[in-house]
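The block underneath contains the structure these notes are about, expressed in structure tokens.
The complex is shown incomplete by one protein chain, all other protein chains being positioned as in the whole.
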Amino acid sequence: MIYVKFFASVRERVGVGEISLLMPEGGVTVEEVLSLAEDETGVLLQDAHLLAAVNLQHVPFSGVVHDGDEVAFFPPVTGG
Amino acid sequence: MIYVKFFASVRERVGVGEISLLMPEGGVTVEEVLSLAEDETGVLLQDAHLLAAVNLQHVPFSGVVHDGDEVAFFPPVTGG
Amino acid sequence: MIIKVQQEDFEPMAEMAAYPVDAIAGAGGSVTFTGTVRDYSEAADILAMEIEHYPGMTERELERISAEAARRYDILDSLIVHRYGHLAPQDNIVMVAVWSRHRAAAFDACRFLIDLLKTSAPFWKKEVTLAGARWVTDCPGCRAGGREGHTHAPYTHYSHTQLK
Partner (left out) sequence: MIIKVQQEDFEPMAEMAAYPVDAIAGAGGSVTFTGTVRDYSEAADILAMEIEHYPGMTERELERISAEAARRYDILDSLIVHRYGHLAPQDNIVMVAVWSRHRAAAFDACRFLIDLLKTSAPFWKKEVTLAGARWVTDCPGCRAGGREGHTHAPYTHYSHTQLK
């Protein structure tokens, strides 16, 4: 399984904070996880300024995702 | 009169914090006030790294001193 | 290195006074940045601020940047406190404190930490105004140069220059 989390405005658009996806055969990138999440939720996210993290670390969308990973999508951060 | 003040290590070398000098005819510079102060106190100060102020403002040694002015001599400041 | 991510308010100097003395022995000075909730934005009066964060990742990011600051600058130690949840205008949001022997390193490291925190720590601000609640956005495209020529986030694009 891949555990996908959404935060802030992305969470509000999707309507939930967390979904699980079946791990596809042959491995996936963050980009592909986002597509799978869009299919699953029916919400288009590709046009947003999204950042991604895998297992609590910032990653580029080309980053590889493994079975059991936690993948998060969120808008640019605005803390501080 | 010219009112001369000494601070910190300069005050300790001179032995007093304050002396008064008669205003010479024709005006003086800060440099000349220092010479007069040396004559008056018997303590040589020209070899020290001195800073000067006239009426509470930093001035160069070429600055002009008027009758009634307060002239201060002190080492480089070390506050903060 | 101390990192605190908390809902409760904090008092910057109480945090600094409580800092373990051994870690900062020999400090000649400290530099502290404190960020507060403003009572206005460019668009409206702010009634409240909601801060969402990513538990776990937040602490990890703050530890990462603190370690990076310690590597780059000649400092003795650093402290970061960041709140989440419901905040009122003028509440403290964040503090970054750095101790060093010489002040230049403390200034540099403190600025480095708050700059990096603002671009990497997973916190998101939502401003509550009379007109409703809106996410504060920091759109990289807009930041790089105006409103044309880039794709920007479709969610409410609000006050993006405000919190830099």
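The first chain written gets the first letter, and so on, giving A, B and C; residue counts start at 1 in each chain.
Criterion: a residue touches a chain if its C-beta (ideal position, glycine included) is under 8 Å from a C-beta of that chain, and two chains touch if they have at least 3 such contacts.
A quick note: this is a predicted structure, and the numbers were derived from the prediction, not measured.
K.L.:
Among the chains included here, which ones are touched by the excluded chain in the whole complex?
P.N.:
B, C
K.L.:
List every residue of subunit B that touches the chain not included in the displayed model.
P.N.:
Residues touching the hidden chain, for subunit B, are 5, 7-13, 47-49, 53, 56-58, 72, 74-80.
K.L.:
Identify the residues of subunit C touching the omitted chain, counting contacts across the whole complex.
P.N.:
Looking at subunit C, the ones touching the missing chain are residues 11-14, 25-36, 38-40, 102-103, 106-107, 110-111, 114, 163-164.
To be clear about the criterion, only the chains that are shown with their structure count from here on.
K.L.:
Taking each chain's centre as the mean position of its Cα atoms, how many Å separate subunit A from subunit B?
P.N.:
The answer is 73 Å.
K.L.:
Between subunit B and subunit C, what is the gap in Å from one C-alpha centre to the other?
P.N.:
50
K.L.:
Got the subunit B residues that touch at least 2 other chains?
P.N.:
Not one residue of subunit B touches more than one other chain, so the list is empty.
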